[in-house]
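One structure below.
Shown here: the complex without one of its protein chains, the others still in place.
Every chain is named by a letter (A, B, C, D and E) in the order it is written, and numbering of its residues begins at 1.
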Amino acid sequence: MFSLPLRDNAQLRPLELWHAEEFAVHMDRAREHIRPWVGRTFVTDDLDGARATLRRYAERRAADGAGLYGIWLDGVLVGGVLFADFDASSGSCEIGCWLEPAAEGRGLVTQACRVLLDWAFGTRGMHRAEWHCRADNKRSAAVSERLGMTLEGVRRESWSYDGSRHDTQIWAVLAREWRITRPSDAVPPV
Amino acid sequence: MFSLPLRDNAQLRPLELWHAEEFAVHMDRAREHIRPWVGRTFVTDDLDGARATLRRYAERRAADGAGLYGIWLDGVLVGGVLFADFDASSGSCEIGCWLEPAAEGRGLVTQACRVLLDWAFGTRGMHRAEWHCRADNKRSAAVSERLGMTLEGVRRESWSYDGSRHDTQIWAVLAREWRITRPSDAVPPV
Amino acid sequence: MFSLPLRDNAQLRPLELWHAEEFAVHMDRAREHIRPWVGRTFVTDDLDGARATLRRYAERRAADGAGLYGIWLDGVLVGGVLFADFDASSGSCEIGCWLEPAAEGRGLVTQACRVLLDWAFGTRGMHRAEWHCRADNKRSAAVSERLGMTLEGVRRESWSYDGSRHDTQIWAVLAREWRITRPSDAVPPV
Amino acid sequence: MFSLPLRDNAQLRPLELWHAEEFAVHMDRAREHIRPWVGRTFVTDDLDGARATLRRYAERRAADGAGLYGIWLDGVLVGGVLFADFDASSGSCEIGCWLEPAAEGRGLVTQACRVLLDWAFGTRGMHRAEWHCRADNKRSAAVSERLGMTLEGVRRESWSYDGSRHDTQIWAVLAREWRITRPSDAVPPV
Amino acid sequence: MFSLPLRDNAQLRPLELWHAEEFAVHMDRAREHIRPWVGRTFVTDDLDGARATLRRYAERRAADGAGLYGIWLDGVLVGGVLFADFDASSGSCEIGCWLEPAAEGRGLVTQACRVLLDWAFGTRGMHRAEWHCRADNKRSAAVSERLGMTLEGVRRESWSYDGSRHDTQIWAVLAREWRITRPSDAVPPV
Partner (left out) sequence: MFSLPLRDNAQLRPLELWHAEEFAVHMDRAREHIRPWVGRTFVTDDLDGARATLRRYAERRAADGAGLYGIWLDGVLVGGVLFADFDASSGSCEIGCWLEPAAEGRGLVTQACRVLLDWAFGTRGMHRAEWHCRADNKRSAAVSERLGMTLEGVRRESWSYDGSRHDTQIWAVLAREWRITRPSDAVPPV
């Protein structure tokens, strides 16, 4: 019912349980591409798995604890952004993203993340927002830099994938930094 | 984060758990006005009650079973519309509304209900949508007529309020009727 | 442990979880006959399904919200009646029935429904009791008429079965109507 | 809805959640009399406590694990019998009772227990039924003897009451013993 | 992390969820040997079953209601002792044991049970501890005697195994008896 326009005929919408079939088909296109870079439980193999992911986030969203938002490009679900964690009582959240290959290179994720941060800082009064990525995920680190985030630390060998271990970067942006970063003519958050 | 413009500087947004304080204050203004016309558990007396209502609907929404949407007028929560019931497997849903006095007479509820029906019929493929109201609630019946609904029946003395009993009307509109009713230039549902 | 005599050597008893095997065997005889006329989740295919139905009703009965009562004819479970819904706080309930072919035509269902209505109105002080059936289910509508019910409305195309849609009738009887309808020499409800 | 006649214008019925007010009032009359002889959680002080007891047993009954049955004398709830435990998989159950003073001395409990045992052994195929009582509860031990039970053991100092400890007797009757004990003209169990 | 030395290079430790694989392998060695003498749900066939047992006890232990403790002999899990039941509010508990054949005859179970009883009586202030065993389980009855327990009763034919029924003995020791039984130089319980 609700939708926000992104560039290139793309749209951002809440990704909900009833999208399960669409999400499963999208996962078929995205799976191998995103598997090294996202959390282990996020990549699923079938409709039941897709439904489980959507339900898990829906339940956390109902408790104001997380949130999943899909990106549709030309009417096709191609990825999304999320609040991996959202803790209003401490004023901290963590955002993230995933995208299938065909939709890369258009800045959709960066633009969608800005929507999340505008809402987190502007509407919800959060104090800081984090971004976690594998240290060798250049593309992801570039997004966090474009969002004005600062590298705050490196969790050594904390990311386990396919039998080997990788460092995890923690980036973050504070509310007062976000207000400086945002162009003055930005759409006011709702 | 998401919002749809209604007329008169009003907006429709998902009404969520984190709105509890705003919802409780709104309920203070709406309580006596809406009490005779809404379900008994909908009217609450304090912040805990407001939170309980929002949580109950959030959990049902997480399971694709209901949904609560607030109407903000000039930035103030003044009422809303809802899927009191939403059953995708049978293709039937029930919509409803509530409004505080100051926001009446502007057609906000009718416009917001159209958004719900566009989504239910256009996006979700529902087959029918119901509207339940006390038989002596002229204002509510008028909304259902404006939505192109047909009076399908009257549940005699099924509405208990303040020691007396009232009839309840059941109105409904079918998907094919909705497609005829809607102006052809309407914004395509998302 | 408890049992009420119906005519023709039939008996009405609470239908409980421990009847699961008997209920599954009965369902084998009743399945194709009742499938078009009962709720989609009521018809099950095996013992696990039968157990799930009995457990679901048992849990609702524990909370005073529904109830399942079997009809045994010559010691064989042949069908039953139920409170599909029972809401003491609003004073409304809905009753229903199902029967395998061999037990039809004896008036067992009508007699069993009278037991439920005597209890609902006489013992529990309910205000109204509903009966829902497909509009083309002549046999079911005839039961509701025999129970003194009034047709209150028709939910158009709300009953989905096997790819097509049917109207659903809503019948109801009020407490004061029931007291007039019942013969004065009826056994007092317990 | 269901009822079994006992002697002296008394009746045995399932004791359910909706009896909470009646049960609370009965508990006011029975409390001090039964407190030394029943389980600690069975005696409650108000309507919420009564409701909690009834709900707890209702939930166990829904899972075929226990059961509460009230005795009404001249239309007044005066006590009851129960399956304190019912385990169909092992074939063992435990029965018990409680009664307010005014209803004592009529054999109501013994008669009601016979109903439970007929059902447990005759209908449900249980193998044994136990009876637990404080060793100094002569009245209770007399019931178990009348039921044809054998004293199987004494749990020393296992009953804690009001700061002191008492022995607990375990009585039991086996299915084959029950069939011998019952008079041949007994009503067949249902 | 925690461990208590028993004789013969054996150790007693909490048996927890993360031991599931080790427990499943041990069950492969113990299964046929212990099946006649332990509760029906304790013997499992695979890793999932082992995990279910450990989880069930872990949840009861979290609520102070039971406890599972493994015996490791030369670093191999060979059996254990348990609080089959632990009810601090009534001051009663029940202990038990199981052992694979290779570890029998060393007194490990008796020694481990003494640890449980020292803790139950000395640290937790329990009043009595029970021991249940099949009446024809000479080995088990011998343990209860070595622990200074008294035979309090025999539940006739209450133990169902492989189509036949056996008597169950109830043994128990009271706190004051335990203090007499224990040698004065025993390690003080912690």
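A few notes on this one:
Everything below uses one rule, namely that contacts are C-beta pairs under 8 Å (C-beta built on N, C-alpha and C of every residue); 3 or more make two chains touch, one makes a residue touch a chain.
Since the structure is predicted, the reported quantities are computational estimates derived from the model, not experimental observations.
The undisplayed chain touches these shown chains across the complete complex, A, E.
Considering the full assembly, E:Leu116 is the residue among E:Ala50, E:Leu116, E:Met149 or E:Val173 that touches the omitted chain.
Summary of contacts with the chain left out: across E:Gln11, E:Ser90 or E:Thr181, the touching residue is E:Gln11. Between the chain not shown and the residues A:Ser3, A:Thr44, A:Thr110 or A:Ser158, the one that touches is A:Ser158. Along chain E, the points of touch with the absent chain fall at residues 1-4, 11, 13-14, 16-18, 55, 58-59, 61-64, 69, 88, 115-116, 119, 123-124, 189-190. In the full complex, chain A touches the hidden chain at residues 40, 89-92, 127-128, 130, 150, 152-158, 160, 165, 170, 172, 174.
Going forward, only the chains that are shown with their structure count from here on.
Chains that touch both chain B and chain E: there are none. At the far end from chain E, in terms of centres built from Cα atoms, lies B.
Here the spacing of chain A and chain C, counted between their Cα centres, is 50 Å. Inter-chain spacing, taken between the CA centroids of chain D and chain E, is 32 Å. The mean-CA centres of chain A and chain D are about 60 angstrom from one another, to the nearest whole unit. Residues of chain E in contact with at least two other chains: none. Taken chain by chain, the contacts run in an open path, each chain touching the next and the two ends left apart.
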